[in-house]
Every structure is written in C-alpha cells, then in structure tokens.
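Quick notes on the structure that follows.
With one protein chain removed, the remaining protein chains of the complex are shown where they sit.
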Amino acid sequence: MASTGAGYDLSPTTFSPDGRIFQVEYATKAVENSGTVVGIRCADGVVLGVEKVMLSKMLLPSSNRRVAAVAPHAGVAQAGSTADGRQVVARARDECDSYDDTYGIEIPPSVLAQRLAEYVHYFTIHGALRPFGASTMIAAYDARKKTHELYVLEPTGVCLRYFGAALGKGRQSAKSEIEKLDLTKLTCREALKEIAKMIHTTHDDAKDKPFILEFAWLCEETEWKYGLVPQDLIDEADAWAKKELESDDEDDDGDEEMAS
Amino acid sequence: MLLYPGATAAEAPARQHTSRPIVTGTSVLGIKYKDGVMLAADTLASYGSLAMFKDVTRIARTGSYTLVGASGELSDYHALLDKLKGLAQANANCDDGFEHGPAEIYSYLRAVLYQRRNKFDPLWNSLVVGGFKDGAPFLGSVDLRGTAYEDDVIATGYGSHLALPIMRAKWTPDLDEGEARALLEDCLRVLFYRDCRALDTVVLSKATATGTLVSDPYKLETDWTSASFVAPKAGGDGDGGW
Partner (left out) sequence: MFRSQYDTDVTVWSPQGRLLQVEYAMEAVKQGSACLGLVGKDGVVLAALKRQPNELSGHQKKLLKIDDHLVIAVAGLNADARTLAKVMRTECLNHRYVYGAPLQGARLVQDIADKYQRCTQTYVRRPYGVGLLVACCDATGPHLYETCPSGNFSEFVAVAIGARAQSAKTYLEKHHKTFKDTPVEELCTHALQALACVEINRCAAISTPRPSFWLKLGHDLRDPRDRIQRAAPHSHPERPRIEGRLKFYFPTGIGRLRRWRQGTRRGGRVPSRRDCRWAVALD
C-alpha cells in the first residue's frame, strides 16, 4: 500500500519523522482545490472577492455564500469547505458579541484574528478532531486606531496580516497580479475590477464549472461598515474584466501575427 | 442570612434576588395614530426620590422597525437593549432579507421577562414596544412578570393612572401626527405636574412606514397659573392635595 505518510499521516496528533503533521497539510489541500478567493487592503478600505462555483443551473445566486458578516465592522470570506467555514463564522460572531458584552466596544481586528486563530489551531492538536478544511480571510476596521486590516487564517491556525492575499485554485496567478498593483493608491472601486479580472483569468471556462462573482467590502464609502457590494458595481466590474480579457486576447493575436 | 431564626447552616444562606429597583425611570406613553405609532417618555433617572440623572433617554430604536421604551430599573433596561442589539446583529449577519418586526420583538421580550420572573429574579421594567412593519402599526406592553398585552393606547407606571384616562378620552384612530404629538405632550405635562418622579424634559419617538425616529430631549412648556398651583391650600387647612 503506497502512501505518502507511511502511517504517520492518519492523525493530527502524529508527527512524521521529519517533523511534519500531514493531517494539517491534507486539510490545506481541501482549501487549495476550492474556488479562488482574493482579498486586497486598498487605500480606502478592504475588498474581498470570491469565485463562487455554481454546481447547478437551478441553484439560487444568493445560495452558498462564501462571504459573511460577523459584526458591523468585521466580515470574512472563505475558501475550502463551506460547511467547515460556517463553524469559524459562528465562532467569529460569538467572539465579536462577547467582546462587546465585556468591554463595550467593538472587537479590534487583531484580537478577533488571534482569537479565531486559537480556535482553529485547537482542531489541529486533538486526536478526536480534525483540522478545518477552510481558510478564512478577515476584513475588519479598528475604530480607535482608524485602520482597516486584512488577515488570512489558515487551517494550521496560522494567522497573518496582509496587504493582498489569494486562496484557492487560482491563488498563484492572483498573487502575482496583486503584486503588480500599487496598494497604497488603489481604491476599493478599482480593486473590484482588478479582482474580477484576476478571477476571470484563472477560471478556465472549458474545464471549470460556471461561477458567479461575490464581493464584500468595508470602506470609507460604507462608513467602515462591512457589507455585500451592491450588485450594479459587481456587474460593472464583471463587464470591465471580461472586456479587458477580450482586448488582451486580441493583443496576443496581434503579437503572433507580427511574429509570423 | 438565615431563612428563619434557628435555621441550620445547611439551610442557611438564603439567596436574595432583585427585590426592588434602584435607579428608575417613570412612565412611558404610547399611542397608535394615522401614520403609525408614537412613544413618549421623560428623561429623568431617579435614585429613590433623588432626581439623579436628568438626560437619560428611555426610548430606543432596535432593528429597522421597532421602538422600545421602559420604565423601572434602568440597568435592567440597558441589559435588555444589549440583548436586542445582539438580536439585530444576528439578523444583519444572516443577510437573508428578514428582520424581526415589532410583534416578534414584543413576544421575545415577553419570553425573556417571563423566564426571569420564573427564576424569581425579574428584570424590573414595564416596557412599551411600538413599531411599524409591513403596513401595520404595533403597540404592546410587557411588564416584569411577563404579562403582555396590545392596545391602541398604552401607559406604564403613574401614566396608567394619570395619563391613560386622558388618552382614552381623546384618542381616535385617525389622529394625525400633530394631534398625536399634542396629546402625548399634554399627558407628559400632567405627569410632570402630578408625578414627583417626572421631569419636563422629554423624548418623543415615532415608528412609521418610513422607519423609526427618536427625538433629542426637549423641554415642555409649562403653565403654573392654574388655581390649584397658585393657592394650593385654597383657603382650606389641607396640605394642598385634593
């Protein structure tokens, strides 16, 4: 029986001889196979964009959301298993509520991120549990520091703050696209279009299932409240991205002709 | 504390729950009118007979459709508002286009207050819930025992003795906004004259098809030229009362 872990990969409580915990790595695989999720911390806010795969024609567009609000000033987008993701969302909501109950102010983004990280990490140290098959991007606003922040929480329990991040199938190309952007100047409205383009680029219409774009943001425009992006803006970004890609294709064709 | 003289240690410490309110607000008034529901209350928080805080708003908005006003213990009221805030946030998080209406919030408060009363640890409030959703006005009241009822006019505390008769006499279902406001202000004025825990600074609020609104506190005009105020004893030897 061929196996990658040779028996060291059956429990999150087992280290392999070279110090790896395979079960956590396998859980990460579930995230890597999911639809692309992109998060960008722009000059005037944070945008989260999701490639939501539609498995059936008869599915309602509002179904299977991958973005969720957890507090007025905080929200998440998730890649991987939506069922696992919902548990993290539920925990995030509890943390936001209890912090508010105790201290009377909204939970600071860094505290929320760390508390969620502790929760997710707990599932990687017990034999009776399994790690989450979902990664979570957290967008939140810190009303006292006047900062908006983006965090990525992985199934390992690692949680880091980012300027731009991508998860799921198309993460590699999306990451390299994000690196080309000037994130100190980019506005949220511009980011919507850029993310739409990244997702369209990584999506292979011939091979992959059809998808719709799902966007949520938290920005000056929304008075630092987290919420879904209005549909007309999504449609606009979608149309722009498709047009850009078409003209890119034409350019490519032109180059080939010149070369020949 | 011993349950009774001579009680054993095992029976000993009797547990004490809230047996009286500490910082309180007095009456809340509410009426239905042509466009929806209007609630009014003064802004005094009393510590026994001491007028302790004079700028406490006792009517709050919760969700998009509902107003909750309270007389009684103000800390209990604030705890209830915290719960309602959680409820509103849970609705917002779901983002499925549904939000609890005033009738549901009234029922929820009824359940909470009744549950606490059954634990012999009541939340010491009389609440007035007003709201407007799906074209229908709602006005209801819940007290510290979980007793709940709906009506076209509602008053809590001293208001149920002093204001309710006036409201019932003057109320019609087709009052316009100005008339409704005048009626409530008349009642608040009478309460200020007669209720020793009332204040002339008040807050007015309404729930209509366009949403809910709570006013800033403002002062009522008062008139102390009435004969019984000028000559309280009116020649008699009494203490000035009736």
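By written order: A and B. Residues from 1 in each chain.
We adopt the following convention: contacts are C-beta pairs under 8 Å (C-beta built on N, C-alpha and C of every residue); 3 or more make two chains touch, one makes a residue touch a chain.
Everything quoted here is computed from the prediction, not taken from an experiment.
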Touching partners, among the displayed chains, of the absent chain: A, B
Option touching the unshown chain, where A:105, A:129 or A:160 are the choices: A:129
Selected from B:57, B:107, B:160 or B:208 as touching the chain missing from the view: B:107
Residue touching the undisplayed chain, where the options are A:9, A:106, A:214 or A:238: A:9
Residues of chain A (touch criterion as defined above) contacting the omitted chain: 1, 3-5, 9-11, 22-23, 26-33, 55-60, 62-64, 81-84, 86-87, 90, 123, 127-133
Missing-partner contacts on chain B, residue numbers: 94, 96-98, 100, 103-104, 106-108, 111
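Here is the rule we go by: only the chains that are shown with their structure count from here on.
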Touching residues on chain B, where the partner in the complex is chain A: 82, 86, 89-90, 92-93, 95-96
Chain B partner contacts - residues on chain A that touch it in the complex: 62, 65, 68-72, 93, 97, 101, 228
